[in-house]
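The complex appears here without one of its protein chains, the remainder shown in place.
All chains are identified by letter, namely A and B, in their written order; residue positions are counted from 1 within each chain.
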Amino acid sequence: MKLSVEGVQKHGALAVLALVTLVGLLAFPGFRTVDNAGTLLVNAAPLGLIALGMTFVILTGGIDLSVGSVFVLGGVVAAWASQYGFVAALVVPLLVGAAVGLVNGVLVARTNMAPFIVTLATLLGARGLMRAVSTEGSTTYLVESQPFKTLGNGDLLGVKWPVWIAAVLFVAGSVVLNRTGFGQAVYAVGGNTDAARLMGVPVAATQIRVYALSGLLAGFAGALNAARLGSGVTVLGIGTELDAIAAVVIGGTLLTGGAGALSGTIAGVLLLGVIQNLINQVGDVPTAYQQVVSGAFLAVVVVAQTSLTRLRSVAPV
Amino acid sequence: MLEAIDVSKTFPGVRALDSVSLSVRPGEVHALVGENGAGKSTLIKVLTGVYRPDAGELRLAGERVRFATPQEAQRAGISTIYQEVNLVPLMSVARNLFLGREPRRRGLIDTVTMNRVAAETLRGYGITGDVRRPLGQLALGAQQMVALARAVMVDARVVIMDEPTSSLEPREVETLFGVIDDLRGKGIGIVYVSHRLDELYRICDHVTVLRDGRRVHSGPMQELPRLKLVALMIGRDVETVRSEGVTGFSEESQVADSTPVLKATGLRSRHKLHGVDVAVRPGEVVGLGGLLGAGRTETVRAIAGALPLDEGTVEVAGRPVRGSTGAAVKAGIAALPEDRKAEGIVPGLSVRENIALAVLPRMSRAGIVSEKRIDEIVTRFMERLRIKAAGPDQPVGELSGGNQQKVLLARLLATSPKVLLLDEPTRGIDVGAKAEVQSLVDELAGQGLGVVLVSSDAEELVEGADRVVVLRDGTVVAELTGDAVTADGLLGAIAAAAEKEVEK
Partner (left out) sequence: MTAATVEKPKRLTVHWGRWLPAYGVYVALAALVLVNAVITDNFLAWENLRIQLVQVAPVVIVALGMAVVIGTEGVDLSVGAVMALAAAVVPIYLGYGAVPAVAMALLGGVVVGLVNGGLIAGVGLQPIVATLALLVAGRGIALVISDGKLKEIRNADLVAFGNGELLGLPYSVWLAGALTVLVALLVRKTVFGRQLVAVGGNRPAAQLAGLPVRRVLIGVYVLSAVLASIAGVLAVARIQSSDASQVGQLYELSAITAVVVGGTPLTGGKVRVLGTVAGALLMQLVVATLIKHDLRSSIAEMVQAVIIVAAVYAARERGTR
């Protein structure tokens, strides 16, 4: 009983992913090509990076709604900065993203405001900033730096760079969560903030770091996206925060914080990617169905999570 | 070892500590006692670096120290365990034990060593089993032991224990006392905060009494008679305490052989209740006795419709009540929760709104509330219960504990209940309000209400109740009636039940 409950929590997304992938492989010839798999992965990479940061934030019991805006902002400033070379194109979006994240983190940690409202405000602020940079969204900067374009489109052993980057960062993230003091602090803050404080965990510093990390990764995801597309697109990416949250939650991380793992987040990201891909395979189905499906998935997963958690809680409240 | 000298701490409007001194010697168990609001918590927080004192200084081993954060205090060798288990339930036992000082290997946490050392350490505290499972899966007492192990592990020089036994079983209390003896032998100073006088006299060497933010006494534990200690804590002379001791609930019972107003039969709820029967006749006060976790609160909650039942029925005046709080209130059951802040008051709302909360549908026509009728009942109950507030519109959160409790009682009485369920009605309220609440309960029973009383204070229970139902592990194990309703009788029944348990 106990085993199955925890198993479902931890590996449910993976099981569904396997199932959906299997169905896709059997039913759609277009799905089971190597090209398609590559496209799927490279499409999923930016969302993966954003969801990686979001996992840290949600593990501390917070939420970051600003990442969609920061993602777009990161893409725009990366394309703009690419005129000054590869390093600028990479570093500027990272700095901008981290700066927005830092604002989030400081406001959440130091003023005791609810994370969702703080990051809702910075969603607006970052969007304003993006439109200010792009003359109200009318200027689309083209990526000038060839090496930077290669970062988005080149490959190693047949796998595109963004996929490698996402994979490496996920492994690094896992090590950080499980094997460093910062990782322990993340779980402790999300599991019981007051206890963490009394046990000497630097609560505020941990919160500031996770939001900064989330902003940084969202900015990086934007940069990679710009590198791949060759321009800083101003219209895409609105609502990406929702996909990221959906992926994290589907991956089994508790929205209340304190429990979850990056392996689940990967499964969640890939699951959303596969569903999108399959809807495209079907052809004449409106892409809006993807939203319907991921919304429904989100609901099903959190309902299941809540019910399972309730089943498991044996001790009287 | 650890000294606080003339420490003061003021919060806006409250002088929480006024030139308080405390001196803990190595190998000494130092009792820190006082009523709620006496300043114990504030003093502990000053000692552990949560608060910084406005005036005065701390000395550790003779040297002046300042702690900006709890970490600094911890690093200096001051560890604390709190009343509630302050660990992270979702993290593993081992990770909780080592949080913040995990063993490292090449910069990364060495989980293998961590789990091995954790298992070895915890065995000394009577905890066996997989240290990798989430802490939340341990029993509450075991969690407290983990907290203690954690506190001691950091080469502690002083350990501060804030009500450490409040959630422990007697056996676990013994383990704790064993650990305390060990610590004493190692020359570690211990500050021990508890309301349980027996414990204080058993293990403490020295006592400091606080009242209203001031130190009113400090001296060897054994030289201070119990009555004097109580008198110091509540700030009255010994004679007053003696006379108030006998006020409490009056003992008369006028129970006629009438039909029960409340009849609960075969209450079962997974892991909590395994078939509890309780019947209360009009005018009768039935006490629920037993140790913590015996199912007293759960029984009350089940009757009130707040605990889902797998089996069992609740009847009020012969009519079955469907299992929801709404149905229970409608049927005439009014429940005073154990945790006043969490489940009782709505702190942001006014006294008026809080009193009227449960009777709104009755105070309305076609969904529109009648302010006039609400004013009537609010005025009536504020006078009757002598609720001290700036006015009916003052937010309840600003009142004292005793007055909050009275507001809750007013809310219950406004529903004109047939049955009152009182879970720890006098916990955390001052002596004056306590006596008022106790006499009110008596008066209400006199008017024909059926009352179920839960109290962990044995004296209060036997003085207040006409009959005591003793629970253990969610079942009724004994019932005391008539002359058997005494503190000794109650303890005897609990002990007998415990022995039976062992025989099984």
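Note that in this section contacts are C-beta pairs under 8 Å (C-beta built on N, C-alpha and C of every residue); 3 or more make two chains touch, one makes a residue touch a chain.
A quick note: this is a predicted structure, and the numbers were derived from the prediction, not measured.
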- Chain not shown: contacting residue from B:L60, B:V179, B:V261 or B:A328: B:A328
- Message: Which candidate, A:A45, A:A79, A:L123 or A:V143, sits in contact with the chain we can't see?
- Response: A:L123
- In the complete assembly, which of B:A142, B:V159 or B:I345 touches the absent chain? B:I345
- Item | In chain B, positions touching the absent partner | 11-14, 16, 41-42, 50, 82-84, 86, 162, 304-306, 325-330, 335, 337, 342-349, 353, 356-358, 360-361, 364, 367-369, 398, 411, 415
- Tell me where the left-out chain touches chain A, residue by residue. 61, 63, 107, 111-114, 116-118, 120-125, 127-132, 136, 192-195, 197-198, 242, 245-246, 249, 255-256, 286, 288-296, 298-299, 302-303, 306-307, 310
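Here is the rule we use: only the chains that are shown with their structure count from here on.
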- Message: Using the touch definition from the top, list the residues of chain A that touch chain B in their complex.
- Response: 175, 178-181, 184, 187-188, 190-192, 194-202, 254, 258-259, 314-316
- Tell me, which parts of chain B touch chain A in their complex? 50, 69-71, 74, 80, 82, 85-91, 95, 99-100, 102, 108-109, 111, 136-137, 139-140, 150, 271-272, 297-298
